[in-house]
Every structure is written in C-alpha cells, then in structure tokens.
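Here the complex is missing one protein chain, while the rest keep their positions.
Going in written order, the chains are labelled A and B, and every chain counts its residues from 1.
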Amino acid sequence: MTKLFRRLTGAFACLLLAAAALAQQPFIVVASTTSTEQSGLFPQLLPAFEKDTGINVRVVAVGTGQALDIGRRGDADVVFVHDKTAELKWLAEGEGVRRYPVMYNDFVLVGPASDPARVKGSKDITTALKAIADAKAPFVSRADKSGTHAAELRLWKDAGVDIDTAKGPWYRETGSGMGAALNTASELNAYILADRGTWLNFKNRGELGIAVEGDKRLFNQYGVMLVNPDKHPNVKKELGQKFIDWLVSPRGQAVIAAYKIGGEQLFFPNAGTDS
Amino acid sequence: MGDAEWGGLPIAASAVDVARGDTQVLQGVDVLIERGTRTFILGENGAGKSTLLRVLHGLIAPTRGTVTWGGDTSRPPRQAMVFQRPVLLRRSAAGNVRHALKLAGVRGSSAQRCIEHALAHVGLAALAKRPARVLSGGEQQRLALARAWALAPDVLFLDEPTASLDPPSARAVEAIVNDIHALGTTIVMTTHHLAQAKRLADSVVLLQAGRVAEHTAAAQFFSEPCSAYGRAFLEGERL
Partner (left out) sequence: MNTLAESFSVALAMITHLDPRVTAIVALSLGVSLTSTVCSAVIGLPLGAAVAIGRFPGRGPLIVALNAAMGLPPVVVGLLVYLLLSRAGPLGSMGLLFTPQAMVIAQTVLIVPLVAALTRQIVEDAWIEYREQLRSLDSSWLQSTLTLLWDTRWSLLTVVLAGFGRAASEVGAVIIVGGNIDGITRVMTTAIALETSKGDLPLALGLGIVLITLVTTLNLGAHVTRQWARARLG
C-alpha cells in the first residue's frame, strides 16, 4: 500500500516539476486554425522560430471563429487565421492591434472520381458550384464559422446560389474541422471545398481527387494579429510581436516558402502586400 | 474490572413505547435491570425482544417513555453488545479487539495486554493474527465476546448469540458469558432457547406482542409462571 502511494506521489511530483520546467521557458499562445495545423506547417515553422529566438510557441488549433473568440477572451497572445473579413471586423471591435498579411494558399474543390456534377477539370469555381447545386450532388460543408467555411459561403453567393434555400439532403453540414470534414466527404463520396495544405496532407482520400483548382477566387489569405494588450494586460506583447515580426521577415517568409509536400509548395509568402 | 463505580445501573425502562411506522413494536414497557443480574428476555418471534434489548442498550430511542441508566438519561460508556451474527471488520482477530479498545481510548501496550488476555480467555490466542472473517461461526462469536470482554463493560447485551451455532460452540459461548458475569458484569440476553435460559438466567422478562407479560425470578418462572400467557408459553415449548 505504501509502495503504491510512494509511486503515485512520485508521478505527481514529476508532473509538477515538468510543469515548472515548462514555465521557465518563455512562450506565447497562438490561436490558429485547424487547416493551418493539419497542413503540417507548424512543425516546420515553429522549431525554426524557437531556434532563432528561444521562444516556445503553443498553438491552439480551432476554427477561425473560435480562434478569434479565444483572442477576444484574452486567452491567446496572437491570432493567426485566414478570413480577412472576420479579421478586419475583429480589429474594428478593438480586439487586436494590427493585421499583417503573412502568406496565401488556395482552396481546391475536391470531388469523387465519379464526378456526378460533371465539374472535373473546370477552372471556374462559380459555375462548378452552380452545377453541383443544380445536380444536387452530395456536398460536405464544414459549417463551423471557419475561414474555409466563410470562403465557401462567399463562393456560393458569387455563384448565384442562395444556399440557405437551396440546401437539402445533398448538402451535409458537419460542423467540424477540415480533416474531419474530409473524412466525411471521403465516406460519402461528396464534393468538398478544402485548403490545398490540408488536402495534400490528408491520408484517407478514398475516391476523392481535385476537381476544380486555379480559379483566382479560390485565393486564401492568411493574416496574423496581436491581441490587444490594452484590453488584456496579460498578453505578452513583446514576445507576440517578435513572432509576428519574424513571420513577416525574410527569414520567416523563407521558411514558409520552403515547406513542401511531395515536392509541391503549399504556402506562398506575401507579407508587406496589401492583402 | 470496574465495579467501584455505580454509574450506568440500574437500567430503568419506564412506560416505553416503540413505534416503527404504523406498527407498535413495544407498548407500555416497564423493566428494571439490577446490577449483577443475568436477565433473559423471552417471547415469540416478533414479540419485540430484540427491540427491547436495543432500547435498554440505548441503540434505539423510545417513541414515548424514558430509559435511565443509574438515574441518567444519557447512555453510559461501559456497555457492550454481541449480535446474533458476529459483526467483525476485515482485519485480524486481534485487530478487531484493538479497534474496539481504540474507540474506548485504550492504546499501545496496555491495549496489547488487554487483547492478549481477552483472546486467551475465549481460547483464540493461537488465532490472533488470523483474518477475523475466515474464522468459523463459533470462533467468530467467541471473538465478538473477547472484544466485549476487553472493554470490561458494566453491562453486556447479547441478542440470541448462540442461535446460529452448533451445540459445542453454543456451550463454549455460554461458558464465556458466565465467566464475564462472574467478574461483575450485568448480563441482559435474548434467546429462543428455553433450556439455555433455565440454565443461565436469574431473572426473566417475558414479552407478548410488545408488552411485558411477566417479569419474575427465573426459578419462579420456570417452576410456576405467574401469568396465563407464561404458562401457555412454557407449554408450547414442551410440546
């Protein structure tokens, strides 16, 4: 009995020590999106940043909407998402300091090999989406207030489809992250809008493949913002700003550009532009 | 073994009623237990024997009426009870006795001496370290008695202590009860066993449906009961 007790207190002590050790190294909390995490970018990016500055970055990856909400509550120091409209609104509410464009990638329309809406190979996303809605071909939507979801809704609108009235059993809203939604689409053999990064890293493809790509409207811009330290005094503004400065610096931009999957570059740095 | 003090005795139950829900278990019971006596409570099943025993021990409060111990209305400390099925903790035999002594405020080496004496008196010295729950029925009941003995009680209450035992074990228990009594402890016991009562009792309380039918000296009761019910009760047994 005492032996068990000693082992337990030992494990407990180890946990406390580990926690203490973690607390020694400077760190920031970055609220980012599932697509950014699931593209595999962070394991490339963050160790480079830590090597250069000694700052540990803790990424909480959730949907864009939730990431901005985490920032609103002051639970993160930096927000790194990809929904310009929502980001600007968030800034306007006084939640952040300034928006820096960092990089872009694009969305792709992924679809089943059987291609029921006959959109494969098209370079026009809006006609493709219209065709899907007309054919009532199975389509999976993330429906989770993420950057991807916001882009999807914009594209439906551009395609002239009022998705709220047009939706039916063919339109499946999963309320989940990119990977989970892709799993569902793979299972249902449905069309889905995905960011190229997550798609390239996704392993459970089933019969899915890229149906539509290259349309300029599929452009997906990432922005980074410091959470407003005036509103939340606990925000580590110096460390957070260091992260932002590093991301938009030539070094950070080079690391971003260097990230490839299967020889293909995922993200295209464009800091300093007006995006 | 504590008979310098007079606290706790006599035990006087006065006009005691005990109701459980809608049933009246005891009604208008007047009983006096004198120091040094061996009182046996007899009666049919459901007559209220166990309840009366518990009322006298202070485990059950009467719904009406009073119980006093040596004139005091609060339950005195130096009492012990042994139940029909021995209630023992998941520890060694010695451990069970030690637990009772600890509750009575006796610890350390004086406790150890008490434990050894008590176990020796009931013939369980060799089984001191054995887990109490693996002992036989008779051994467990003797252990319960050893636990009571170690507490040196002024009054020992026993609720049909030999009902689940074979005759040799029952005799052993009776012998121990007699030994405890010989040291000055007052005994209050319930039993179904008329022969046992005849052997051991000084005084008999006969209950009939919650009321006292008779409360006389044992010799008197067994030769010539005062009440008609008492006669019928003894007749019934003889049949």
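Rule of thumb we're sticking to: contacts are C-beta pairs under 8 Å (C-beta built on N, C-alpha and C of every residue); 3 or more make two chains touch, one makes a residue touch a chain.
Note that this is a predicted model, so its numbers are computed, not measured.
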{"item": "Residue among A:V60, A:L91, A:A135 or A:I261 touching the omitted chain", "value": "A:V60"}
{"item": "Which residue of A:R98, A:K123, A:K157 or A:R205 touches the chain not shown here", "value": "A:R205"}
{"item": "Chain not shown: contacting residue from A:G65, A:G147, A:G177 or A:G240", "value": "A:G177"}
{"item": "Residue among B:R35, B:H117, B:R133 or B:R171 that touches the chain left out of view", "value": "B:R133"}
{"item": "Residue numbers in chain A that touch the chain omitted from display", "value": "8, 11-12, 14-15, 18-19, 22, 29, 34, 38, 42-43, 58-62, 72-75, 176-180, 182-183, 186, 201-205, 232, 234"}
{"item": "Missing-chain contacts mapped onto chain B", "value": "54, 57, 59, 77, 79-81, 83, 87, 89-91, 99-100, 103-104, 131-134, 151, 157"}
